[in-house]
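One protein chain omitted, others in place.
The letters A, B, C and D name the chains in turn, as written, and every chain counts its residues from 1.
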Amino acid sequence: MLTKYIFVPAAAAFAAYILNKKNKKAGATITALVSAYLLLSLALIYGSWELNQSFNLSLMGYQLEFLMALTPLSWLFAVLTSAISLLIAVFSIDSQADFKFSSVFNLNFLLVIGSIMGVLFARDFLTLFIFWELMTWTSFYLISSGKKKMAGRAAYRYLILSAAAAYSFLMAVIFIFQQTGSFAFEPAAEFLLNNSAPQSILLLLAISLPFWVKAGIFPLHVWVKDAHGNAPKEFSPFLSGMLLKVGFYGLIVVFHQLSFFKIIENTIAYRGLPLLSYLFALLGAVTIITGTILAIRQEDMKKLIAYSSISQMGYIIIGIAIATPLGFSGSMLHLMNHLIFKSTIFLALAAVIYRTGTTKMYEVGGLIFRMPLTFAAYLTAIIALAGIPPTNGFISKWVIYQALIEKGYLFLALAAFFGSIASFMYVFKPLSTVFLGQLKPQHQEIKEVPLLMKIPMLILIGVIVLFGVFPGIQMNIISQISGDLGIETVNYSLYSIQGAFGAWNSLYIFNVFAAGFVIALLVFGLAKKSKLVGLLDTYSSGEYVTDAESYHYAYQYYRPFDRLFDNLAAKSLTGFYETLTANLLKSGESFRRIFAAGRVQNYALYSVLLFVILAAVGWII
Amino acid sequence: MLNFLEEWSFFGGSILLIFIGLYGVLSRKNMIKILISLGLMDTGVNLLLVALGYVEAANAPIINSVNPSNAAAFVDPIPQALVLTSIVIGTAVLALGLALVMKIYDKYSTLNISEIRGLKW
Amino acid sequence: MIDLIYKIGHFLLITVFATALGLLFMGIARKIIARIQKRYGPPVYQPYLDVLKLFGKDAITHGFIFDFGAVMALGGVIATLFFIPLGSWQLYSMEGTVLLVIYLLAVASLGMAMGTVGSGNPQASIGISRALTQMLGYELPFLVILFSLIFRYQTSSIWGLMQAQAGSFLNWNLFAYPMMALVAFVVLIGMMGKKPFDAMIAPSEIGSGPVVESGGKYLGMLLLQKSITIIIELALYVNLFLGGADNIFSFSFKMLIVWILATMFGSLFPRFRIEDGVKFFWKWPLGIAILQALYIII
Amino acid sequence: MVNLTLIIALPLLMAFTMPIFKMLNSKLPKFIALLTTAFNLIVLSSNFTEIMAAPLILELGGWQAPFAINLYVGPLALVAAFLINGSAFILSIYNLSQDYQFDDKFYLLFLMITAGASGMVMTGDLFNLFVFIEITSIAAYSLTTFAGGSSYEASFKYLIIGGVGSVFLLLGIGFTYSAVGSLNLAEIAASAGLINPLLLQITALLFLIGIGIEAELFPLNFWVPDIYTEAPTAVSGIMSGAVSAAGIYALARIFFTLFPAQQFFNYLLVIGVITLIMGELIAYQQENIKRMLAYSSLAQMGLIVTVISLGTEAAVKAGLFQLINHSILKVLLFISAGVLISAAGSKKIKDLAGLGTKKPTAAFGFTIAAMGILGVPFLNGFISKFMIISSSLNADQFLITFLILAAALIEIAYYLKVVQKLYFEDLEIEVKNTAVITVPVILLTLLIIGLGVYPQLIAEPLEKAAAEILNNSRYIMTVLGGI
Partner (left out) sequence: MNNNFVKGSWQEILDWAQNKSINMLHYCTGCGAIELPPTMTSRYDMSRFGIGPAATPRQADLLLVTGYLSTKTLRRLIYTYEQMQAPKFVVGFGSCTINGGMYWDSYNTIKQLDKYLPVEMYIAGCMPRPEAILDGLLKLKKMINNGEADGYQRYQDNLEFYHQNQEAVLGEVQRTQ
């Protein structure tokens, strides 16, 4: 009974809205309960892939049927959504104390979860479109309830972009509906297959446009920074964790289930890969580079992490686009790992924002002494993001590298290497500016976040390390998916994955790492005990340091590196979109000035002119 | 020859009247002149309507002692009925227009229509 | 079980050997630089004395993260040592070690970075930000070289790459792909933070960079970490380009030659500014590496 | 089965006896207006099933079809009449709680305008149509002046354009009469072949301009922004909800029955698209919320005309459904905008910031209506947008579909700006107390969501209306009864 996954959250949403009016914590607890319930019931129906459901409706003379079905891919995404929303809900029970729009937030949050479930289980374009629109609208309201003015503009730009893409989707889908008579995926796939190649490619591109926008790939990534940066701190993890991924779900559906790859098989190929999918991979590479360069420049922590999400998305699209078994499982692995460690980072930063109230990095510092657990969560997460061995981030990147090197795509590999190495830089920046360095006087008495906010962080740390050592858990669901989509699977065991050039045994590495650590600890213990000294007692060439503010190096952390890219960052893509819309609407303004200038005699004159023109036209024809 | 002139003098006259009225509405600056030319257009159209109903050498469609109902030659009564209602409507519109002009005059203290630009947008 | 003990014993032996060799190399380097500057310079065993002195001195700490950083740096480097075949000693023959080594080195540098920035001294943070920028500079050409090597020999384990160069010295990669070897040499200098690329520990500008706050045993541990890193990087270079060696002595001899060359090369040039360093790395070495890679792929 | 003529007769009667009611008790006129509109609704619904079966012809004055003035009430006319009287009913509920003191004259004109609009929709005779158009416009001229200030100027402009338009219309009627000799629509349609093509061309254009003003087509609709902005809320509501719907009906009736030549439909198509694009572009620029709504309703009219002039049955059905949705949504928009304006004391959008919390019902009404127009699923806008796109696609007009979608995108842009201002910005101005409009808002929201979730409600009447408007031969047969 798949519709229950949509209607339970929807019903709970309205209940949460009403209850939250009275007591601030009620809304978030309801969200937590609902997502826990979803997670549980999803776990129970694992494996029953034939579960589907359809009901048809004759609407204004159109025979429409709405199909819902459970596939391994949608099961995985549904589990991820409900897991992440459970953690966020538990986190936001306390963190919404000071949040003005908390009841609207919970209402929309549950509606977003419900609509995502709808999108995932939809097997026909109309249901997909309806729930996709709902998801866009509810996330629009969620984003605009963030920081004052900027959140409004960010959400506004996000909605216009996704609405334009959704309309192209609608046009293409209705065109197919007229040809095949039904909205379901299968007949559309056959029709597209035996249709003329360029036309079906065009159609599929139009259908995949909203997925490109939602996934934040290069030309359409403009909304991601502002949306994540200004969304309320509880929603950013969900936004960058899950909403970006739903875009990828769509892309996978378009590439594999609508047989996009089979269609472009025979087009001209570049090194064994159809040119179009190589182009997508190239787009992914460009996304990595732009995302990384712009991430390094950011001063606002959430914007920095938003850009890092964009660049990580580049990895996933590269993995999907090169369509090799290794590539696909690498990108799915990275998709899951990215969700895990990205939401940990955002939760950690949300905890920092909850306590300090600011998102600017140079306004905080030295929080490790006041918030050690948040620091630990953040540290594990960035180790995973940077792709350092004992964590899950490295495995997915390693698999993607194996896939790239196996086929010898140099430029894609170059971008991937650049992305992962540069991620050390923008990952270390918040660590050193927010957590290390000098502790500001006004943050002296900050306490650690309340218990309910600690639990999700702890769970996520555990999951990062767990998947880091035993990737096999993730692999068996991925192999099910690739089996279902017709890609042969990569052989793996509980703690090792067989790459193109060698297996990867993460348990072994973990033991060696621990051994090295023990030796170093021995060396440290043998020497004399060291004397603890305060933070302000540091070498400052003899000068007495009194105020921590001036002694904390945080503003423009990588100024020398940024100088290399000053001109590139200046002409950002958003400027291009802004001017495009601005002069389009200016034409409206000039249009009005010519015609509606307020003189009634002109209006009368226009009616006579219309008569004369039409008469002339009629007379000529 | 005569009836041709007769025939066309009605149509030509009324259409000419309409054009004069139209020109008045489009070009005059003074609001009252605009209203007058609007009235002119109305009368022009009414004349045209009546002219349409003209029948050769027939008398007015009024049944009284002089020409009882069974007389053959009546001018077509329907356009005249139309003209009646349209005259009523024309006068109503003009009266309303004049009242509006008075109100506008109170506000802008001018009758020149190009100066009344309150609603530029 | 015995095999485990054997392995641990072997592992400890290698760690001690590498540290000793590393410190010896540092002593030799100081001797060579002194000789170039026409002065005698400290005795070759000077680094051992420095380490001994440092572990004898008292030390101050700035809290838990300061200690944790130092331990993680040394631990990471020792763990990386485990995966490098030094001559005949091969502890770990599993595949995929080249990429793993690059990232494990990153663990060590991240540990050191976290510890030193934890000290709260801005000079340390500036040093680390320079180090990371420079790492981005030299890491890119190096990974392109690795990409082309792995693609050429279809294996990503160092042991495999070494075997591929067996036979006469003619088919060492140094001679098979001379340009790539040259680029790798320049990257090696950058990786070790030798003279032209040592903006991150510039004593005059930022008071010896990251290590500004670490005295006593912390400086000692960082010195040990530096020595093992030198050994690892040299070993990597020798394995990849000089065909490794069957016994440890010829292996360390090859390492010595490369080390002397690097020191000499290093002591001639003034220090690069940070962004010029990155620009340099991305202009010539990266260009040549890409050309080489294209040559191999096509 | 009450005689349908009452729908026109009763409001006129009540209108002219309004001064008497005022003398009895000053509050009475409001309730009388409410009662009459309610009565109209009851009469209409009682005839509903019977008209669905076969269109009803009512002779006034006892004569036989071609001579007498007859009312032709087909399914389309019924739907339009329902729309007009429905919005009048809702607006009179709104007037109940209105704070500004309208005396009996307002309600007199209000009933007159409803009667005029229902008359326009139901008449089967050309001149009768002209008379009803004039009644509606005169009522509209005078109703706008109730808001004082620069509304005189607006209604004067409308009067001039209306005057010129009525002259054109009268000329058109004159020429058709001279050609065909009868004013009955069916008679003219039956003998359409006789008129020489040149004259037919001219008369069609004259009608196009005459009724185009009422149906707010491109060059003729510059009175719309001034009137909707300056008029009191109830008036702009009735104008955009009912009167423009009647205008569209008249346009469709004339062009589908009298001049079914494809050439005129191309004109209408082009004019409609220009109106749509022009309306949306200018609406985006507006600071004044009522002017923005005016341009948006003008653009929607353009959209409806474009879709209907596509000519296929699916297109006409989509156009009509959009017409119904548009009226409901616009009435709700104008009501909530009116309350918001009186709360903020100014018509500028930027002063409406932060009213979401202070005026929840009005802000909620505005948001629901805005989302309805923008086509959010489970609301009525979505179904009509879906039908418009599919009908224009299978009439394989790709460019038109693209333009419609682009216009819809611009529409999203400017509605969102207002919705965001309402909810997500903090309040600067102190809020004046305003009328309570919970009843109309709830009624309309239920209607919007009801139509959105279960559109089958009006699927069947729409089908019949579209079928009936398309083939005029059936129209002639029913009216003339095969003479």
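Rule of thumb we're sticking to: contacts are C-beta pairs under 8 Å (C-beta built on N, C-alpha and C of every residue); 3 or more make two chains touch, one makes a residue touch a chain.
Everything numeric here is computed off the predicted structure, so don't read it as measured data.
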List the shown chains that the missing chain touches in the full complex.
A, C
Based on the whole complex, identify which of C:Leu100, C:Ile126 or C:Val212 touches the chain you can't see.
C:Val212
Using the touch definition up top, pick the residue from A:Val533, A:Leu564 or A:Leu585 that touches the left-out chain.
A:Val533
Those residues of chain A which, in the complete complex, touch the missing chain
528, 533-534, 537, 539, 542-544
Absent chain, residues of chain C that touch it:
30, 34, 37-43, 46, 49-50, 52-53, 56-60, 203, 207-208, 211-216, 219
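In the analysis below, only the chains that are shown with their structure count from here on.
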Please tell me whether B-D or A-C has the greater number of C-beta pairs in contact.
A-C
Averaged over CA atoms, how far is the centre of chain C from the centre of chain D? Could you give it in whole Å?
80
Separation of chain B from chain C, taking each centre as the mean of its C-alpha atoms, in whole Å
102
Just give me the whole-number Å value for how far the CA centre of chain A lies from that of chain C.
37
Residues in chain B with touches to at least two other chains are numbered 22, 25, 34, 118-119, 121
Give the residues of chain A touching no fewer than two other chains, as numbers and ranges.
592, 596, 600-601, 604, 608
Hey, which residues of chain D end up touching chain B in the complex?
127, 130-131, 134, 138, 141-142, 145, 150, 152-157, 159-160, 162-164, 166-167, 170-171, 173-174, 177-178, 183, 225-226, 229-230, 286, 288, 291
For the complex, which residues does chain B have touching chain A?
22, 25-27, 34, 113-114, 117-121
Complex contacts: residues of chain D adjacent to chain A:
156-157, 160-161, 164-165, 168, 201-202, 205-206, 208-209, 212-213, 219-220, 222-223, 225, 263, 267, 278, 280-282, 284-285, 314, 317, 321, 371, 375-378, 382-383, 386-387, 389-390, 393-394, 401-402, 405, 408-410, 412-413, 416-417, 420, 423-426, 455-456, 459, 462-463
